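One protein chain omitted, others in place.
Showing chain A:
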Amino acid sequence: MASPVFASKRLGKELGKIHNALPPGITLVEAEGFQEWLLDIKVLDANPIYLNQIYRLKFKFSPSYPIEPPEVTFVNTTDRPIPIHPHIYSNGIICLDLLGTQGWSPVQNVESICMSLQSMLTGNTKNERPEGDAHFVASNRRRPRDIDFYYHDNTV
């Protein structure tokens, strides 16, 4: 419910900060305009599941950002796989309450989302996809924001 001034101003400030400095393991790949950004993240500790891997994140911003959460998914390219995680579907859709309307808070930003995802991967010990992954990937036509995830797992 905000004007584009609202979103682009805020994203401009975030971008300035990102250009200036980013936490370790996070790199900006592309930020053309204020609709879609690409960032790379990698897990910093020696978690064997994600060792030596880099993952690409796609951020899509609505004009209501940051009141509304951005749409964040992993992107699959030749050298950027989708990380294996019980809450990440093989089409790159992430089930994380932080990214849903309920868990989102406008004080979060691109950088904090990247760090949350880093820690989500770091803390994972299960080398598996979510339950019903194949069915979800085959049948889902909705955008991530419209999916009614049921956040049941408080451990991740």
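One rule holds for everything that comes next: a contact is a pair of C-beta atoms (placed from the backbone, for glycine too) under 8 Å apart; a residue touches a chain by one contact, two chains touch by 3 or more; residues count from 1.
Throughout what follows, contacts and distances are computed from a predicted model.
For the chain of the complex excluded from view, the name given in UniProt is "Postreplication repair E3 ubiquitin-protein ligase RAD18" [choices: "Postreplication repair E3 ubiquitin-protein ligase RAD18", "Tubulin epsilon chain", "Adenylyltransferase and sulfurtransferase MOCS3 homolog" or "Tectonin beta-propeller repeat-containing protein 1"]. Note on the undisplayed chain: of the listed residues A:27, A:47, A:64 or A:122, the one touching it is A:64. In the complete assembly, the contact with the undisplayed chain comes from A:108, out of A:27, A:47, A:108 or A:140. Considering the complete assembly, chain A touches the hidden chain via residues 1-6, 8-10, 12-14, 16-17, 20-21, 23, 63-64, 66-68, 97, 100-103, 105-109, 111-112, 115, 146, 148-152, 154.
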